[in-house]
Structure formats: structure tokens, C-alpha cells
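Rest of the complex left out; these chains stay put.
Going by the order they are written in, the chains are A and B; count residues from 1 in each one.
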């Protein structure tokens, strides 16, 4: 998986589905869930007493889930850099050769570089996704996102951030809006992908969809998902709608017609259109074309 | 034009009106539109195929619009630093001796310094306004705003930013709130002016006024305008209202009375007033006094 080899917006990462490493029953649901990236979680999802056993069984689990038919990108989330599990988790993850290793609670450039060095020492081509989910991580996000080409995405962890800063989560989410925006800006300035916060209310579809809409408005590529149900909703929510596609197609056509008359800015259905709105429409159409190529049965 | 020679808040830049360089019909409406600064646009407003011809005709157009009676500040927006047009645009703009050259998509200090050097090499006194309208621009806004005394304002480009980060524009604008605030903070920390985002819905006066109110609340000095109509609305919206002036005058009077009794903080109509609220009231009254001096017929 190399989401960066095409222009931003074309690689798809609408859903990043996590399941605990000590829950093979959940991991083996990955093929049916069809997330754009599925993640075996050694970190928060796996209880302290189970971490060693889960790590020892990781290679087996990776083989099982591949045998069960998972063809899409597979990731492993290791424990945080300041935990006692980090070094052994990374060693175990590298030998499993997943597509991605996910680094939680990245707070400094050196956290990412340490992981990148371990991957390189293992002689593998594995991408890194970094979690920005602490105050220090948010403050250093621009430097973290820019530090290595191996880093292909960041994921924003609002629940961990709230725990770190003492915030209370609300439906509107003002308490994390600035951080959520800063992480997105940092990712975009370095042309990497950005996955937005989870919704822990796993049975509240309406809330999840509301949060997907907010994520997409902010510019995020996709959503952290806690269940196959959320995964299906995210895949839908981060795909362009028929109405959006229609508007984009008409706008591009109108722009071509205006350009033929020598105009760079013109009035289209009451809006003044010039380069930025054209770029957004073209991007939407590219995303759709990517979806068309990778469409499931 | 030197908006910095007086204290912040006194120079007026309520409206920054753009017209494409290849649309003399629109440029020649500048005198009647009475924007606080009018801008001939070689960038997004001018189609690719027209850029060279528009540049070749720039000097002529500047002379025409001055002859047509434009007495206020006139600017030229060149193409972005990373475009193939930048160097020739700047050369052409400098020889026209406008009051301002506007640099779109400033992303780094060196972008601004390159332009400032070209202006100085031309031996002219021309101010620079820089557009902050990409993720990298927002992240570097504090350094950009502080880099040279030639830079007298920044303008925030929400549509270009949304295109750069993949955001969808909404009416509330949460998707750009953090960036919009960071640009304003960067401008204020360097004591330069800040012009807020355009509203592309050019026939929706209510939306434009709502966005003007939001801009003003955030602390912006004025608005990017796409039509003479928006210009008139912005000039009104960014001038103090009679009600605001009345409150400010009464507050200042009450403060003087309190000070005479030895008080630095006092209860005025249910609010605890001390230095910051006094400073805001005094600033409003100064703005009004500037308006009075420059009032049109």
C-alpha cells in the first residue's frame, strides 16, 4: 500500500478499522468488514495482562486473517513509544510484514524516526501511520508529519487527547476543534493522509454519520472505526454522493466553456467560480474514478 | 498607502475588491465601487490562455483606471510564487507602480522576501499584501507576517485553503475557523492588517453580511470582495454603527469619571470594565474619526 504514489485525494482511506489483538473472533471479521485499512491492535484494545500473549500470537493471527480472505491493507498498532512494550511490539510487527505499522501517541519526530529505523533494519517496505492524540502531539504535528516519507498518514485520537488535556467530550466537539483542524493542516502541508477521530457510541449510527459529515467537511480522508457497522457507514459517508458528482461534472463543464471564451472567473449558478472551486470539483471526480476501479462486488 | 504609519485600527481596509486583469469592463468600475483597495488580478481571475496578454496590457489598464477617476489605493495580484508566471508578473507589476502588489498562496518567508527584493530592485515604494490560503501558509503565518516591514496586510483565502486541504465549505465555517483565527493572530502579533475570506455566493447579500459580522467579531479589518455590491456592503459592515459609537462614548466617559474617583475597574451597566474594554472603545472611536476625515460625498 502506498497511498502517496498518486495525487492527494485519490488513494482511499475512508475507514481504519481496529480490533484487539487478543480477540481473533473480531480480527477474523476483517475480510467481510471491507475497511480501506484493517488494524490488529496491541495497544488500548488489548488488556495489560494479555499483551505478551497477543504479541506472541501476532504472526499466527496475521496469517489467519489473510487466509480468511483479507486482501486489502492490513496494519498492526504497537504500544506507545514511552511504554515498556514498544521495542518488542515493533520487532514482532516487523517480522509479520503488515502493510502498515501504526504508532499511537506520537509526540515527537524521534518517536516516528525510531519506528522507521526499526522497519528499515528489518528490511521491509512497511508504511507508518502516526496517532496524534496528546497535547504534545498536536503541538508538534507539523514537524511529525514532515519528518519522513515512510509516514503516509496520521490519525487523530480525540478520546486520548481529551484524557490527556482533561477535556469533556461533547456532541458538537468544540473542545477538540482546534486540535482536529491543526492535525489536518499539518497532514495536508506534508501531503499525507489524515484519518479522523473515533465515535465511541458504537450503537448510535446517527451520531456516527453526523461526525463523518463533520470530518469530511474539515477535509479528513476517513474515519477511525470500532466496528464493522461503523466501517460500512464510513465507506459510504466518505464516497462522493450522486448529487455532489453531478454538481462537480456540471461545474467542470461550465469552466471549460468559460475558458473557451477567455474567462478565468465566472458566475455559475450564483457562485463566483475560479481555480479553487474547479480544483475541488476535479478532485471529487478523481476520487469517484478511483472508487470505480476498486469497487467491490 | 501606508496603513502602518498610524496605530492599528485607524487605517481603513474594509474592502479589497478584485477584478480580472483581462476584464477592463470590470476594472473600470473600480472608481464607482469605492473599495478601500482595488485589485487588478493576474491570478485566479484570469484564464491561463489570457495571462500573457493581460500582463502585456497591465500598464495600459492601470493608466485607464486612474484616468477614470480611481484615487484610492490600487493593487495588482501576481500569480503564485511556484507558477511559471511569477517572475514576469512581478516585473510587469513593479513598472506599473501600483500602491500594493498582492502575493497569492504565500507559503514561506522566502516567497515574500523574493517579492520585496524585486520591488526594491525596481526602486519603488510599493506595499505587499500576502495571501494565506494553503495549509503550509497557515502553519507559517506567524513567520510570514513578521518577515518584512514591506508586508502591510495578509488576506485569508478560505476557498483556496479548502481546495488545498480537501475541506467542504459550510455556512458556519467550522472547517476553516482554526486557520482563520491563526491567520488573524499572526497578523496582529506583527501589527499588520488582516483581510478576511471572500463569499463566492455573490447574489446572497444576507450570507455576505453574516460572514462580514463573523469576520469583524474575529477581529478582521475587512473583506475580500468579488463585486461592487459586496464592496458597498463591506464598507458599511466594517464601519462602527451608531449604537456601537454611542456605547463606546458612554463607556469612555464613565471610565474618566471612575478614574477621577481613583477606580481602575468599575461596574458599568452590569459589566466589569477595566483597561481592555476601554481600549476597545477608544479604538472604535478612532476608527470613526478616520472615517469622518475620509468620508465620501
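One rule holds in what follows: a contact is a pair of C-beta atoms (placed from the backbone, for glycine too) under 8 Å apart; a residue touches a chain by one contact, two chains touch by 3 or more.
Treat the numbers as computed from the prediction; the structure is a model and nothing was measured.
Of 3 total copies in the complete assembly of this structure file, 2 are presented in place.
Operating definition for what follows: only the chains that are shown with their structure count from here on.
Centre to centre, using the average C-alpha position, subunit A and subunit B are separated by 36 Å. Across the interface of their complex, subunit B is touched by residues 8-9, 142, 177-178, 181-182, 184-186, 188-189, 214, 216-221, 258-259, 262-265, 267, 270-277, 279-280, 283 of subunit A.
Those residues of subunit B that touch subunit A in the complex are listed here as 20, 22, 43-50, 134-136, 138-139, 157, 159-160, 162-168, 170, 174-175, 177-179, 198, 200-204, 226-227.
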